[in-house]
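Before we start, here is the structure in question, set down as structure tokens.
Every protein chain of the complex appears in place save one, which is left out.
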Amino acid sequence: MAIYIEEEKCTGCGLCVASCPYGAIEIVESKARFTDDCTMCGACVSACPQGAIVLEMPRKGEVDTSQYRDLWVVAETTPEGDLAGVTIELLGEGRKLADELDAQVALVLMGDEVGELAEKAGGFGADTVYLVSHPSLKQYRTGPYADVLCGLINKHKPEIVLFGATSMGRDLAPRVAARIKAGLTADCTELSVDPETRLLHQTRPAFGGNIMATILCEYTRPQMATVRPRVMDRAQWQEGREADIVEVPVDIDERSVATKIVEVIADEGAGAVNLQDAEIIVSGGRGLGAPEHFALIQELADTLGATVGASRATVDAGWIPAYHQVGQTGKTVKPKLYIACGISGAVQHLAGMSSSDCIVAINKDPDAPIFKVAHYGIVGDLFEVVPELISAINERRGQ
Amino acid sequence: MNVIVCMKQVPDTSEVRIDPETNTIVREGVPSIINPFDENAIEAAVQLVEEHGGKVTVITMGPPQAEQALREALAMGADEAILLSDRALAASDTLATSYVLSCAIRRIGDYDLILCGKQAFDGDTAQVPPGIAEQLGLPQITYVIGLEVVGDKVRARRLLEGRYEVVEARMPAVLTADKHMNEPRRPGLKSVLAAKKKEIPVWDAAGCDIQVSSCGLEGSPTRVIRTFAPSHEHEGEMIEGDPRDAACQLVEKLAAAKLV
Partner (left out) sequence: MDFAFTEDQELIFEAVRELCDEELKPKADEVDRAGEYPWDSVRQIAEMDLFGIPVPEEYGGLGMDVLTWAVVGELLSTGCTTTGAVYGAHMLAVYPILEFGTDEQKEKYLPPLATGEKIGAFGLTEPGAGSDAGAVSTRAELVGDHYVLNGTKIFISNGGDAETYVVIANLHPEKGTRGLCAFILEKGMEGFSFGKNEEKMAFHSLSNRELVFEDAQVPKENLLHREGRGFRVAMTTLALGRIGMAIGAVGLAQAAFDAAIEYSQVREQFGQKISEFEAIQFMLADMATEIEMARLMSYKAAWLKDQGGDFEKTAAMAKVYASEMCSRVTSKAVQIHGGYGYTTDYPVERYMREAKLFEIVEGTSEIQRLVIANRLLRENRLS
């Protein structure tokens, strides 16, 4: 790994100085020069109009993997300023993986005045928190986040770096990976490590979920992955546990940031009924007996963050609007989880939902055809089973 | 206003299956299409050029058959198309792919914007466009649903989780198109037939100054070691017990499958 300036190209314009988040470049006799603070983050490379700065990363086969240790999680915060759910999930998963490797877990926390969250991270299992606070990091933007993170990675050499597969993680991780020439696996749903080889086995869906692939990065470090939210278990909160907080001073010149956020607008329509894109659907059928009983279905759906579907019998009866209808003459859906309550499972209904990843049927008739396509079936009165289901989910969450 | 669109030809994923015997991807007989998000990128590029003048160049890295997709892009209104095809490029992962594309884009030169799709339907990683932006040292704006060019800046509306963000960047920049950005046009037959007659240059690695050690298998840090079909346990399981008991068992099972 090396960074150097091709002196004959350098004009001493100083744009690199402004771009360096670590304040590690000075102009001496009209030529740029790196100081010892240089982390090789590479921010200056694209800032130089002359192309005079070269960052050389070791390529596949040239990396001394033994120099790399520890597992990092790159934190994400919610608009309300809390740790994002996916970050807590990654801390949970990261802890398990790190323990197998006998390694430490560090959280990289970038933002503005996020010290409080750094303290919290300890309770969720981080051993170290690299805390980078700067007004320019208040909202996520690719440039400064990538610069800061590349610097930290090149300096501390983590063995594994995990990101949430969110709009932020999927924007940031590939930018970083491309700069440090590391392998990156997208959108993982399963991670495991082999303590012998210290390789991270990263499993992810591809081809629209029709195929799963397990991926290794054998020769480059860190091993990087983005991980799908709501897949891993959240880290358990440990009262009183503390992390070692390492404050990383940075100096970001807003003028050298390539993008500007002009406006952020909340999306009002996000809650609209969109059966086709729903990850979970809870559907009600004639077994509900009366229109007002859809409230029970709605309650289960709310508990699961699901969308409400319906059989045609209920739509025809006017219990619920037609845009909820699933089936041959309604919507065709393929959620991860489809829960059918009081639906017999007529072919026309099945035509619209039988390729769902997981189907749960609740029906009091053990011979109802819906059970033929169900992965899990419960024979029983939905008015008894569904409320129990709601409380069982809430209890499990509360644990 | 010169716009480069990076386009990938992909199998129509709804039809891709795993061979249960060999656990490999069955590609035979699966029709190929332009990656749907790339159609949005092409449409956006054509609209920009209709408004501001200039030209749209579409580039794809792929096997010789990808020429078919380029012709479709030409029919949609792209002015030029380039096929980047070389055995040395096969099996490139996203890092290598973005390196290769950045080299080819340098060779095209003279561009104001680079438009990509949000993600490819097959690989599904969304990692190539940020990789291109990084290797060209350009700003990136991902998940774009609307854009506007004002002077030397591009202003784009991004669709994020539960919110929109309006972002401005200096051009040139790399943008990735979401499907909500526009309605890709269906080309008329005249354009389809005219596109068929157009010359499509084929570039190889050497012609683009591509280091063979940085692309293909050799230049790819990731390696797929196994592919398999996702398990759809279809042996339905009946859960017994009183309602309370059954509900708890069900929640356990769903939690184990990461569904709740």
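Residue numbering begins at 1 within each chain, and the chains themselves are lettered A and B in the order written.
Here, a contact is a pair of C-beta atoms (placed from the backbone, for glycine too) under 8 Å apart; a residue touches a chain by one contact, two chains touch by 3 or more.
Since this is a predicted model, take the numbers as computed values, not measurements.
Contact with the undisplayed chain is limited, among B:M171, B:V192 or B:A229, to B:V192.
Listed residues A:S30, A:Q139, A:N274 or A:T329: the one in touch with the omitted chain is A:T329. In the full complex, subunit B touches the hidden chain at residues 186-190, 192-193, 196.
Against the chain not shown here, subunit A presents residues 328-329, 347, 351.
The rule is simple: only the chains that are shown with their structure count from here on.
Per-chain CA centroids place subunit A at a distance of 20 Å from subunit B. By the touch criterion given at the top, residues 11, 13-14, 16-18, 25, 93-95, 98-99, 121-131, 133-135, 137-143, 155, 158-170, 173, 213-214, 218-230, 232-234, 236-239, 243-244, 246-248, 250-251, 253-255, 257-260 of subunit B touch subunit A in their complex.
Within the complex formed with subunit B, the residues of subunit A that make contact are 45-46, 59-60, 79, 142-143, 146, 166-167, 170-175, 177-179, 181-187, 189, 205-220, 230-231, 258-267, 270, 280, 304, 336-337, 357-358, 360, 371-381, 384-385, 388-389, 391-393, 396.
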